[in-house]
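In what follows, a single structure is set out as structure tokens and then discussed.
One protein chain is absent from this view; the other protein chains keep their places.
Then we have subunit A:
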Amino acid sequence: MIPIDRYGNIETAWCPGCGNHAILGAVKKALSRLELAPHQVLLCSGIGQAAKAPHYLRCNCFNGLHGRGLPPAQGAALANPGLAVIAESGDGCSYGEGGNHFLAAMRRNVGMTLLVHDNQIYGLTKGQASPTTAQGQVTKFQPGGAPSLAFPPLAVAVTLDVPFVARGFSGDPEHLAGLIEQAVRHPGFALVDILQPCVSFNKVNTFAWYKSRCYKLGPEHDPTDRRAALDKALEFGERIPLGVVYRGERAPYRPDPRVRRPLATSRPDLVKLAKILEEYA
């Protein structure tokens, strides 16, 4: 195991009591157990409070644009399969602004992990409904209740046969660290949706709200049974399952095997290019 302090101990700008703190701790713990040194990890994020996580962790980091954490993560993972690539962002960034990228990433199945800090509200912009806010939930910006149906990330992921689909809770960081560890180890695209309270702007989905509903999936759940997994993925309300919801066997994305990676070390073969030029003669 790598000592946790190698991933830094950096002061954050998050609110006291925010679920982000526990998620950060869980990520560090998972990396430590995975024996991934800081320089072997690339953390990609979009914009938002969750998206600042890479700054509070000593590792390589690509903190890009709102909703765009996944495309650079996949680009980097394709360019260098030796890097452990983790995208980490909020529910607005991952499922709203970046919704198309989320869908495409699940279909593409590049080997990488997506950690979504899901607090069912926009925090950075002070309290608007997010894609996972329950329909009808009143916010300062949606006084008549959030008008749209809440997005079900796990159900969509199971439907798209994402080979590793899990849900964690910031209130159980030890369990969460285990899920992150399994997700990073998984060869294909892995999703961990992480429930967390937003102490400043979400007065409905509080720590107590999650605590009273979340339960851990036991051995009776077979994560390789896709239909059973879909049932568990759709369970969100009075009871919310935590753990590995689905584990599939879909082969990860493989580019042309003739493309030698990491791309950083490949150089143009001008002899081959000369032959290609001849094909234009």
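In this text, a contact is a pair of C-beta atoms (placed from the backbone, for glycine too) under 8 Å apart; a residue touches a chain by one contact, two chains touch by 3 or more; residues count from 1.
Methods note: contacts and distances are computed from a predicted model.
Student: UniProt protein name for the omitted subunit, picking from "Sporulation protein YhbH", "Hydrogenase maturation factor HypA", "Polysulfide reductase NrfD" or "2-oxoglutarate oxidoreductase subunit KorA"?
Tutor: Hidden chain, UniProt protein name: "2-oxoglutarate oxidoreductase subunit KorA".
Student: Touching the hidden chain in the complete assembly: which of A:M1, A:A251 or A:A274 does that?
Tutor: Among A:M1, A:A251 or A:A274, only A:A274 touches the chain that is not shown.
Student: Quick one: which of A:A79, A:V138, A:V204 or A:I240 touches the chain that's been left out?
Tutor: A:A79
Student: Just to verify: which one of A:G19, A:P71 or A:G92 makes contact with the chain not shown?
Tutor: Among A:G19, A:P71 or A:G92, only A:P71 touches the chain that is not shown.
Student: I need the residue numbers on subunit A that touch the omitted chain, in ascending order.
Tutor: Where subunit A meets the chain not shown: residues 37-40, 42, 44, 47, 52, 54-55, 58-65, 68, 70-80, 82-83, 100-101, 103-104, 255-270, 272-274, 276-277, 280-281.
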